[in-house]
Structures are given as C-alpha cells and as structure tokens.
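Note that one protein chain of the assembly has been removed; the remaining protein chains are unaltered in position.
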Amino acid sequence: MNQNDAVTAPSPMDSLELDIRDLRVEYRTMEGTVYALNGIDLQIPKGRTLGLVGETGAGKSTTGLAIMNLIPSPPGVIVSGSIFLGGESILKKSEKEMNLIRGNKVSMIFQDPMTSLNPVVPVVDQIMEVIEHHEKISPRESLPKALEMLEMVGIPRNRAHEYPHQFSGGMKQRVIIAIALACSPYLLIADEPTTALDVTIQAQVLDMMRELRKKYQMSMLMITHDLGIVVEICDLVAVIYDGRVVEHGTLRDIFINTRHPYTEGLFNSLPDMENPKAELKPIPGLMPDPTRIPTGCPFHPRCGYAMDICAKTRPSRYYASTEHYVECHLYDEKTVVSGGRIKQ
Amino acid sequence: MNTPLLEVKNLKKYFKTPNGMLHAVDDVSFTLERGSTLGLVGESGCGKSTTGRAILCLTEPTSGQIIFDGQHLMKLSPSELRRQRQDMQIIFQDPYSSLDPRFTVAQAIEEPFRIHKLIMDKRERHKKVLALMDTVGLARRLINSYPHELDGGRRQRIGIARALALGPRFIVCDEPVSALDVSIQAQILNLMKQLQRELGLTYLFITHDLSVVRHFSDDIAVMYLGRMVEKAPTEALFAHPLHPYTKALLSAIPIPDIDRRTERILLKGELSSPIEPAKICRFSNRCGECIDLCKEEEPLMHEVSPGHFVSCFRASGY
Amino acid sequence: MEETTLDTVSSATAKKPRSQAYYTWKRLKRNKGSMAGLAILTIYFLLMLGANLLYDYKDVAIKQNIPARLQAPSVAHPFGTDESGRDVLARVIHGSRTSILISVAAVLVAMVIGGALGAIAGFYGERLSNVIMRFMDVLLAIPATLFAIVIVSALGTSVSNLIIACSVANIPKFARILRSSVMSVRNAEYIEAARALGARESYILIRHVLPNSISPLFVQLTITVGTLILLLSGMSFVGLGIQPPTPEWGAMLASARTYIRNYSYLCFFPGMAIMLCILSLNLLGDGLRDALDPRLK
Partner (left out) sequence: MWRFVLKRVLTIIPIMLGTTFIVFSIMSFAPGDAVGMLAADASQEEKAALRQELGLDDPLLIQYARYIKNLLLGDMGISYKSGAPVTEELAARIPYTALLAVVASIITIILAIPLGVIAAIRQNTFFDTSSMVFCLLGISIPPFWLGLLLILSFGVKLKMLPVSGSGSWAHLIMPAITQSVAGLATIARVTRSSMLEVIRQDYIRTARAKGIAYNQVIRRHALKNSLLPTITVAGLQVGALLSGAVVTETVFSWPGIGRFLVSSISWRDTPCVLGCVVIFVLTFSIINLIVDILYGFVDPRIKAIYKKA
C-alpha cells in the first residue's frame, strides 16, 4: 500500500453514505482570501459515525456546510472537488433539487442552540414545517408527527406550543435534533452539538443521540474539538488541520496507534488521566493564518519532528491499513511497514 | 504562615429579579491556604463566577465575611479596598471582552501602574511592561498591537500580565482557558502553573472543565444552585465522590481514552430555578438517591473524612 | 516558553504605536461615498470661510439692484439674479454661513447637553437614570420639528432662538443614543477588569466607558447636522426661520416660489445647495458608521 491508493477509494462506492473528494473552499474577502478547505477527503460508510476533530479555524464547520451546500456565497467559493451523498453528486444539484435533499436525506445540527431556533415561531411549528415540506402533507397531518418527535427527544407534549425563549439550552438543542431527525435522514451532520451545553446536559444529549442513531440506522458526521466526545459516539476519526485530513482511522487507530505529530500534540495537550498532575506538553505556536498558509506541510512550523523536506513539499498520504492513513513525511514506506509509533 | 490567605465565611449574594430574590451564592464558606489552588466547579448558573467576584468585592456581597490576610474586606472603605486590590487580582474567561479594544498591549499592561500612580517615569514603565511581556511569553514586537489583532491565547497572556503587574498574592481565575483551543489551553495552563511556582501565587480556579481542574487544583469545591455541595482534596474527590451530584458530574465527563469507559449516571431533568429556592436539598428533584428527609430539610456541610466536606444526608465517611 | 521562541523567531521590530483614530480614518478612506461627501463638505467649508472675499455681504448679497432683477444665469451671474436683482450665487454662498453655522452650533449644544445627560443616565444608578429618561420620553413625544416651531413661535425668530429651538428638540435623541451605548459598555468585562485593578469610578468613566461608547455620537452628529439644515431651511421656507433679506437657502426658495412659472432657475440653485450639503453629510455619516463599527475590526 502506498500513496497511489489515495486516488481510488479504499472501500467500494456504493457502501458509502458520504464521499468527499479533494474539496477546496475559499472565502474571498476584502482583507484577502481565506483558504478554509485545501483538498479535504472524507468518506463515511453507511451506518457509521465519523468524528471530524480539529481546532478553531481548521475548516470543520465549512465541511459541514459544504455537504449541505449552504456555504455563504459570497464570500465562500467552492473551488474544486466533489461531494457524493448516497452516490449522488451534491455540487451538481440545482437549488431546487438541493431543497428536496436538505432536511430529508441529510440534516444538520448547529453549534449554538440559543440562536438556531426562530424566536417568534412556536417550537412545534418549526418541526411541522420540515415534515410538511418533505412529506407534502397538511398541518393537520403533520402535527401528530411533530408531537411524536418532540416526545421522542424528551419534551412533553404540553410544551409544544411554547416559544424558544421559554426553553433552556439543552431543551432547545433537543428541539433542533427533533427537526433534524423528523424526516429520517440517511446522514446527520452534528456541528459541535453539545459545546454550548453543560456537562450533565451534554451527557443526556449524547446519550439520546446514540439511541436515535441506532433507531434510525443513520450515518453521522460528528464535528467536535473534544476527543472525549469522539470516544463516546464515533467509529471512525478524521483529524483535520488547516483544511485537510492529516490522520484518519478507527478509534483504536487514532487513540492507541497515534501517528501524526499533530494528533499526538492534541493528546499531549490534555491532562493525563493516569497521572493528572503531570505537566502538559502543549503544541508550540499557533494555528497558521488561514490567509497565508505555510508551504509544504502546514504543521511543520509547530512540529517537533520537522525535517527539511517538511517545509518544501506537502506530504502524500501513507496508509497503515485500509482505514488508517496519515499525511506526514515521517512515514515513508519503511516506517509504515515497521509500524512504529512516533518516539521522541 | 499558619493563617490561611483567604477565609470566606457564610458568603451570600442575592440578586433582585422581577420574580423574587435570586440566590446566586447562598452561604458559601471555605478557606484557602497560601500558595495553593482551589478549584471551584459547577455548571452554568451555579454561582461559581459570582462567588469569585463577590470575594474580590467586585459585586457587593449580600452578607458574610471575607477575610483576606487578616483583613475584613467588607469592612474596608472604598479607598482602602482599592489599595487592597494590588494584592488580589482576577483573570477573566473571555480574552476577547476583558481587554479594552482601544488600548494597545502596552497600555493595557501599564494601566495598573497608572491607576495606582506607581511608576511615574515613562521609561521605567516601558521597561516594566517589557519585563511583564517576557514573563507571560508575549513577543516584544506586539507591544503596540491592539487586542483585535491578536488571537485568544495571546490576549489571555495580556490579561495575565495585567493581573500580575501589581504583584498580587491571590488571583481569581474565572474560566481562564474555556474559550481557548486545546493546544493553546495547555500553553496557558502551563504558564499559570509556572507563575504559581515562581511567584508563590494562590489561585481560586473557577471552571466547568473537570479534567482541567483535576490537573490544576489541590482542592476542589463543587457548587450546585448557589450552594457548595462538596469540597475535598482533588484526588480524594475523584476517588471517592460522595455527593450524588458530584458523582453524576464526574461520570458525565467524556474521557478521551477508549479503554476506560465509566458507567454513566444520567441526571433527570435540568437545573431548577435559583429564585427563592425552598429550604430543602436543592438537588433532591434530580437525585437518584433521594430519601424523604431530603425533601423536608436542607442538608448542611459536614466533614466526613479529614478535609472532605459534603452536604448530603446520605453521605458518610470512607 | 515555546511560544516566546516562536514569536521572536518570526519577529520583526514592533510596529509603530497608532491611535484608534488612525485606523478609523484608514477604513473611512476606503469608502468612496464618504470621501466624495467629505470633499463636497470641504468645498462648502472653504466657500463659507471665503464668502466675504468672493462677494461682499452688504454690497452684493443684501443690497437691492432693481435694474438687474430676474436675469437668467449668465457668465456674470452664474446662478442668475433674483427678484431684487441680487446675485443668486452670492446669496447661496452667504446662505451657507447662516444654515451651516446655526446647525452646527445647535448640534454641538444638543450633543453636549444630551450626551452628558445620557452618560449620567447610563453610568450611574437606576433611579437617576429613570428620572432623566422619563423626562426625555416626554420630550421625545413631541416631534422635533414641531418642538422647534413651538419654541420659535413663542420666542421669536432670532438666530439665538433658532439655535435654542434646534438644539432642545434634539437633546433627547443624543441622550438616548449615548445612554444605550454607555449601558452596553458599562457591563463589559474590561470595565470590571479596571475595577478589579482598583480604578476609581470616575477614571473608569473617562478612560474606558466614554471612549468606547462615544462613536455612535459622532455618526449621529454628522447626520443631525443634515437634519437641522433641513429643519432650518424648512422653517425659513414657511416663514418661521431666518427672515429676508438675510440670505438663507429656505427663505430664498420661499421667495423664489412666486416666480416659479417664469423664472424657475431661482428655485433650482438654493434647493441644490441644501440637497448636496445634506447628501454629503449622510454619505459621511454612513461611512463613519461602518468605519467606527468595532465588529468590522
């Protein structure tokens, strides 16, 4: 296995719910062009959950919006690449065709529940709206279904006609989940769904999402910066840095057989559970300015293992297994075969 | 050195609202030893930030006593209190809003000297600013930058430098790293630890992030709806959480380790309102271990093991 | 510290200290409309200053010259002459002094009084704020134009009365704006930070609160000058403002109205002068609003 495999998919097309290839997105503003996604590849097999992990400005949210074809334009421009959803090319769809897919085949949950619901519309109406739109039924027929959805996410029927400001953050996020799931989508994109919530509420919501995913048998893209949440809910993990997947693999690949120095840095930045008082080993420096991306490997200015080549050429993709790959010059073929974890 | 640096007794802070009194902080007491760190943990609305601000008298406490190094803070006159502030500082959560957007880095860091009319010589002050920037790891070339030109991590360093300028002994850290990315968060935490070691600082570390507080604190106090429900040395608390709320809270932390899955205690419902709370256990409506007594009386803080305090009728020593 | 090394490695020397005004100006310069407005306003300003050098006030702008009455625009009289034979261009230029000076004076008075009331109401306790704002509510319940008319009709149409009328009618507007912006700044964390450092309330108000809340006032100032020029010329037009023969744009239009059938050019130039002036002020105001908006950096 080597870099050439990057061109063909590791797994057959028809079993993929989501297939993003070489997607490049830029935001062209007065101050300069922000390179948000720089050739990202992502595949989610049917029924599985992929965690997209990275820090602020890495391009996580842009990826989610790109799948929904909702990147604000201007200033957003999809420069190149493709997105296939259930085998259909999203980027080639007209706005009208997209409107039959959004909320129906693919849904999205946004980060901030406080602002994601329309403040002047009762919550049940906001659920009914999506049902009526996609199932072409009357308000009278959609109401029972909307009430059922509310109950499923744990909101009693008698509160259905209240307005968002009467709900707490956790309950609003439940309503948003109900909206997202109302039409049983094949793919659910969750963009930091619990970041704005308290830990105990986060636990409730994550628990509910796990249940619902099982019930609906859907695929999921979990966008998060929290490696703990990844463990909770994901099967596969993609670590994203500077608009590109730098390491991808199963939970075990990422958490036990960590390969990329950035992934390693993320783990080292967290307090060690075995030895909580041990000093943290943060990644030095800061995220690169997205308008001026470093040449070569974008992580090299912060990387403790950087070699001369890292500043010059972008690393290719090296596979450790069909699912575990990494974009880093440390892994030429020999290193991969010997399978050693990075040692300092 | 035997007296604690800070002693808080029966601190209360109520706010008036249209619906009645909001008990933001209700009868909180603790002591803080010199050079140590107390982590104050709880969820939003539990009163942890208000506690921090009330201790510094940034919001006037409703009642109680705050004894800082033998001084009763609430008995000080406004000018005495202002002078006292050289000794106690605060670092805020949001580095984006805690810096005046019209002040450059230099102006922000030298502001404490201007306020207290300490270093009047311009060149002297400039030198001191540069020294502080070195201390917190801010590149000197940023001295004339404005906050909006800098990222969150650097802004937080400015906030720390400003807090350190007057050489305080005690710093309230109000969620200092919650707004930062993990890699930056670790940089700031390391910096704060290093400063504590070098300058002998005492911290009150307010946070909702339990893994951070475990790493950072010597003792942890857990708050729920304005009440302190449990306080213990860090490892004792993680090893033997006694209050049902603490147990639920600890079990709710998502742990980034695939081989360590804890059994999760899911709480029913959400926080009730801190407005005019009934005189019963405030956690009783969500508690899985609730007994009749919990709905009749309010439990008091009691010591169940050395240094381990809890306010729950069902908790006993270990 | 790792970060230090990283920062110094990539470091150049520190950049020059620049004030916020410098950055605001830099952003404002990008706005073409504002620059056009500013250019036109500069021309008005220069004409205002040089009015007496160009045309003598008594001899050209006021003195009647019946033989030369109602001449169409020509080289000698670019804007023509009016019913008394006076050069319209000269009167338009001298008119700018009247309109602009009264408006600016009135706005400054309104801004200082309204701003002070608003700052006090916003920064200090609730009770004082309530008293001030209830009074402002009452003033606001009277439409500004109407208020000005009432004052002038009671006190008479002298210049000082016009300034009083125009400013009083606008005090509540400034008070409201500064109050709400002070209130949003008052609770900012950096205010608390300054308090934690041991700053006095007066220091906080002067060093932090006012500088950060005053920018909407500048926008309002620009726009209100325009509104007042409009108000003043409107009042003069209906005969409640500046009285003839003093050159004033609205009063000139009022007398031109009689000759609209045959000498329509008389109606054109004073009106154009008013509109261009207000347009430039609005363009500048819109640009300032964007340039001062902290959200846009």
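We just call them A, B and C in the order they show up, numbering each chain from 1.
In this section, contacts are C-beta pairs under 8 Å (C-beta built on N, C-alpha and C of every residue); 3 or more make two chains touch, one makes a residue touch a chain.
Quick caveat: nothing in here was measured; it's all calculated off a predicted structure.
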{"item": "Which residue of A:29, A:118, A:184 or A:322 touches the chain not shown here", "value": "A:118"}
{"item": "Residue touching the undisplayed chain, where the options are C:28, C:139, C:159 or C:183", "value": "C:139"}
{"item": "Contact residue for the chain not shown (choose from A:19, A:41, A:55 or A:129)", "value": "A:129"}
{"item": "Sites on chain C contacted by the missing partner chain, in the whole complex", "value": "135, 137-139, 141-146, 149-151, 153-156, 226, 230, 233-234, 237-240, 250, 253, 256-257, 260-261, 264, 267, 270-271, 274-275, 278-279, 282-283, 286"}
{"item": "Chain not shown, touching residues in chain A", "value": "68, 70, 74, 95-96, 98-104, 107-108, 110, 112, 115-121, 126, 129-130, 133-134, 163, 165-166, 176, 179-180"}
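Here is the rule we use: only the chains that are shown with their structure count from here on.
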{"item": "Shared interface positions of chain C, touching two or more other chains", "value": "2-3"}
{"item": "Sequence positions of chain A contacting 2 or more other chains", "value": "282, 284, 286"}
{"item": "Chain C residues touching chain B - in the complex, by the definition given at the top", "value": "1-4, 7-8, 11-18, 20, 23, 188-190, 192-200, 203, 208, 211-212, 294, 297"}
{"item": "List of chain B residues in touch with chain A within their complex", "value": "43-44, 151, 153-154, 181-187, 189-190, 193, 208, 210-212, 214-215, 234, 238, 248-249, 251-258, 260-261, 264, 266-267, 270-271"}
{"item": "Residue ranges of chain A touching chain B (in the complex, touch as defined)", "value": "55-56, 168, 170-171, 198-204, 206-207, 225-232, 251-252, 255-256, 265-271, 273, 276-277, 279-284, 286-287"}
